[in-house]
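Shown below is the structure under consideration.
Here the complex is missing one protein chain, while the rest keep their positions.
Right, chain A next:
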Amino acid sequence: MNALDVTLWVIVPYVSLTVFVLGHVWRYRYDKFGWTTRSSQMYESRLLRIGSPLFHFGILVVALGHIGGLVIPKSWTEALGVSEEAYHLSAIVLGTIAGVCTVAGMAILIYRRRTVGPVFTATTRNDKLMYALLALTILLGLAATVMANIVGGGYDYRTTISPWFRSIFYLQPEGSLMAGAPLLFKLHALSALVLFAVWPFTRLVHMLTAPVGYLTRPYIVYRSREDRAGSQPPRRGWEPIGRP
């Protein structure tokens, strides 16, 4: 494993993940007001109604697929009796459908963003960088899958990329596993790592506050003036009497 491999597959992932985690903590503490989807539906909804669900549902399936492929070890699925062929086939079919939906949705959304005047005006430089990275990552991912499986003879990333991915979280990084992966997979992983590093500073933060709690909370929320989340706690030395 040479220095480049160590940099790319050991150092960069840790830097990226650290920035991802600390960036979110920082953003949540100091920019709660900026934590929003910044929806542009008010300006245009005809294209959005096709593009946005296509993209979001697509990327959710893609994300689930990544969890299945990267996080769950091959030995587990094999213990369940799923053969490599069966896994591979389902991954390709599901992944390709979801990937195509995501790319199509993204294409519609980017087209909309560029051509609809008010939407384009509301697009910041930050958004443009985010779109570029996101699009690059998605396209590289789709390209890697297509090249390896449909054009090529298939590539079992579950023996190289997945263990590498898990090894990062075990804190025993095995960068050498990644060194031998096909170029497109490498580029996809690198691009994703860069995306994770800018993630907390873009509008993508909305993903982390996906409102799943809505399913279980009571409909009407009462809050007392006292426990208002936005009010600052008294400064040190200024706490009123009677507080433990």
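By definition in this document, a contact is a pair of C-beta atoms (placed from the backbone, for glycine too) under 8 Å apart; a residue touches a chain by one contact, two chains touch by 3 or more; residues count from 1.
The rule we apply is simple: contacts and distances are computed from a predicted model.
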{"item": "Identity of the absent chain, which is to be given by its UniProt protein name, from \"Nitrate reductase subunit beta\", \"Probable chemoreceptor glutamine deamidase CheD\", \"Strictosidine synthase\" or \"Amino acid/amide ABC transporter membrane protein 2, HAAT family\"", "value": "\"Nitrate reductase subunit beta\""}
{"item": "Omitted-chain contact residue, chosen from A:Thr18, A:Thr36 or A:Thr115", "value": "A:Thr36"}
{"item": "Of A:Ala3, A:Val151 or A:Val221, the one touching the omitted chain in the full complex", "value": "A:Val221"}
{"item": "Interface with the undisplayed chain - residues on chain A", "value": "32-33, 35-45, 48-49, 52-53, 55-57, 117-118, 121-122, 206, 209, 211-215, 217, 219-226, 228-232, 234-235, 238-240"}
